[in-house]
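Before any comments, here is the structure.
Missing here is one protein chain; the remaining ones are kept as they sit in the complex.
Right, chain A next:
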Amino acid sequence: MALITEIDFGTPAQKSEKMVTLTIDGVEVSAPEGTSIMRAAMEMGTEIPKLCATDSIEAFGSCRLCLVEIEGRNGTPASCTTPVAPGISVKTQTPRLKALRKGVMELYISDHPLDCLTCSANGDCELQTQAGAVGLRDVRYGYEGANHFDNVKDLSNPYFAYDPAKCIVCNRCVRACEEVQGTFALTIDGRGFGSRVAAGQDEPFLESECVSCGACVQACPTATLMEKSVIEIGLPEHSAVTTCAYCGVGCTFKAEMRGEELVRMVPHKDGKANHGHSCVKGRFAYGYATHRDRILKPMIRASIEDPWREVSWEEAINYAASQFRRIQAEHGKHAIGGITSSRCTNEETYLVQKLIRAGFGNNNVDTCARVCHSPTGYGLKTAFGTSAGTQDFDSVEETDVMLVIGANPTDGHPVFGSRMKKRLRAGAKLIVIDPRRIDLVETPHVKADFHLPLQPGCNVSVVTSLAHVIVTEGLVNEAFVRERCDWSEFQDWAAFVSEPRHSPEEVEKISGVRADLIRSAARLYATGGNAAIFYGLGVTEHSQGSTTVLAIANLAMATGNLGRPGVGVNPLRGQNNVQGACDMGSFPHEFAGYRHVSDTAARDVYESLWGVALEHEPGLRIPNMLDAAVEGTFRGIYIQGEDILQSDPDTHHVASGLKAMECVVVQDLFLNETANYAHVFLPGSSFLEKDGTFTNAERRIQRVRKVMSPKNGYGDWEITMLLSNAMGFKMSYKHPSEIMDEIALTTPSFAGVSYAKLDEMGSVQWPCNAAAPDGTPVMHIGGFAGGKGKFVITEYVATDERTGPRFPLLLTTGRILSHYNVGAQTRRTANVAWHPEDLLEIHPHDAELRGVKGGDWVKVQSRAGDTTLRALITDRVAPGVVYTTFHHPMTQANVVTTEFSDWATNCPEFKVTAVQVSPSNGPSEWQESYRQQAEQSRRILQEADAAE
């Protein structure tokens, strides 16, 4: 396994179908119109010297190394900025070019420290390589002239260093920040000899607008911008292509290794989801995998009051298995269940649900998608017949109008956020429906055409009102609806949305959104060309989450925005494998591939393969398990890689449910908050330590590759096998590929998936079967998977969670770029430099009313509970709305959230809680007692104690 090196073609690929034929160095070549001579040459294997060109950004033409001669033309044009032309004859090497290039290189080197042997880029430096390529032997100017050697390094960013002494001012970093990331955080300060790369207003990187995505480091040809890990460890010697374990974008990375040590994660250009881009989490925040907090030995305890006792794997597994069997013997087979993880691989998730359905003998399996995208599963399945987004990410390149509802892509899905910004800078229109002014509403070179700042909880009314405008103003795509959808259902729906109570003027009264904004947004969506909807948890985590998903599907069907590139309904899935976890049968009512447990044909497949009888009634959902635990009928749970205490609503209720159980088995990297209530702790493995697959938000199945041996001893799939075998249900997979083979064998939409295919194609989007052997980038082309598209009437029902005199403000929650979910990983990395604590965003008007100043401790109280955190005063939120993130356990934002949930799927209503905010002196009583309890619960007996 050598170091994977990718060819740099110098300039981006062109999409033109018109081919141009020319001659380069006597060889006839053809390239798409618009291709640079540099790229055309590289395509045939001829590398023209270059420094300022790299194929992730547009040609710039500043370094003057890539000059060529073209027969019949004057001068020596730069091959990066000169496009191919029919019939031209190009020479890439002539005595004249050699002299020119050498002269240019002499100038560069005359102001470059000649410390190659001790330089961190030694062996991976384009300046070094090009000096060799142009045959530099001496520098006529000497090294005594003016130079930049004494420029001071900027080490403020925790992950990379900026050493201006080594900078050749090629501008690649500045252009990558602009073109690839779209942040525009870098510039060239000054001019001429004084030109230097600067962040923000020539300030430390950490204090600037820089979001630490790493695009500049990636683009830098020298050691000027360099990963600190490379400076510390040295260059990697081998690498493997794998998939990021953070969000649902599913970026492909090369894990670059030195032995078993991870040197750096470098985004892979062939990655179909990220095309060589990354964000601060995937690129840099992997340190949690080796953090000292990670637990590497199994532990057990009889009671949660006891300290933990480290035991052998055998003892821990046998203890858990015997407890589960004892509970089932005493309280019936339904008294236990389990939760699969959206952080784990498809194979691992599949095994957990298999253990529960076949080993436990019940369907008490659920997954964290319960608390995020379960309404997506329900809504899209109902409307289109498939529980998944309709497009691939590349589809956005053909989008003319983006409608973003309840999602914050630049923070939550940053790499796709950058793709969206790129398309928006190229002229696509943007509508944002969000109570908060997310970055996309106004960020350099991007401005929403319409921002509809609705009151939290009004999604259904606003989306239905958009439909009202579309129907009553005659903007329906009738041909599409007649051909693809159920016409009579459409007519009922059209009559419903046309009712005057759904007019923007009426809805303004409920939602607080100006009627003219709703009208203009609806017209733009319906008439602006290819319109695509992107949505996130701001849609689903409501008491009417499923209704909003249906309303969104209605909009797309009514305007014909489905079934081709550039359009569609795109749920931005939260976790790396939440799509996969849902696909793999993690819900109590569904087998893998979304087949109901009452479906006899599907059950037969598994019963005959697994050799056991399976239940045909759905099992318990997470909230039902907790309710049953409090009632005493549910007493044991196996939780793989999820921290329900922190991520699920109404923390008090979760805590009492867990407390009531007799055997809580937690399998995780860390002693998470849920583990405070656990009796068995099984240390999990990181994504670097196992083979498997993740499925991203665009249904793309991608390989996760093992680059180091599990520090805890076993991959998570092996741990589930151990537990299953100890419980008497035999599993004997030797490699995760065998689990995938079983999935393919039993699941129609995965029938064509295998590790061999993934290795060959890089990735594949399900459905992948005989009908679509190479997968399905865009769904519902020509017709819906479920037959006719289904219009469902979306009656707005206000949530029971309302503001009143006691709780006059609406709290809504979200996340921030530098952190991920409950922060278990990112809090254990240097990402805390950007976001050390959760803050409460509050409008200046509401803050003044309460005498709250920026940075003050405030108490946030709902009828469920209270917590304290610091205030950030900002007009990003509207008056009457407050906002916070939930990345830090001591904030315990979910102590405040209520037990209300989506009517169809029980997805909790995280996004609306009526609260009061008041000044406070410090942590609340619950926070204090919780902190003490957590400290107490995390005690691990030292070996000396254990021997006693």
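The rule we apply is simple: contacts are C-beta pairs under 8 Å (C-beta built on N, C-alpha and C of every residue); 3 or more make two chains touch, one makes a residue touch a chain; residues count from 1.
Simple rule for what comes next: contacts and distances are computed from a predicted model.
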Omitted chain (choose from "Transglutaminase-like enzyme, putative cysteine protease", "Electron transfer flavoprotein subunit beta", "Cytochrome P450" or "Formate dehydrogenase subunit gamma") - UniProt protein name: "Formate dehydrogenase subunit gamma"
Candidates A:K18, A:R140 or A:R191 - the one touching the absent chain: A:R191
Which residue of A:K153, A:H445, A:H616 or A:R802 touches the chain not shown here: A:H445
Touching residue (missing chain; options A:P83, A:G200, A:G762 or A:G880): A:G200
Absent-chain interface as seen on chain A, which is shown: 183-191, 198-202, 208-209, 442-447
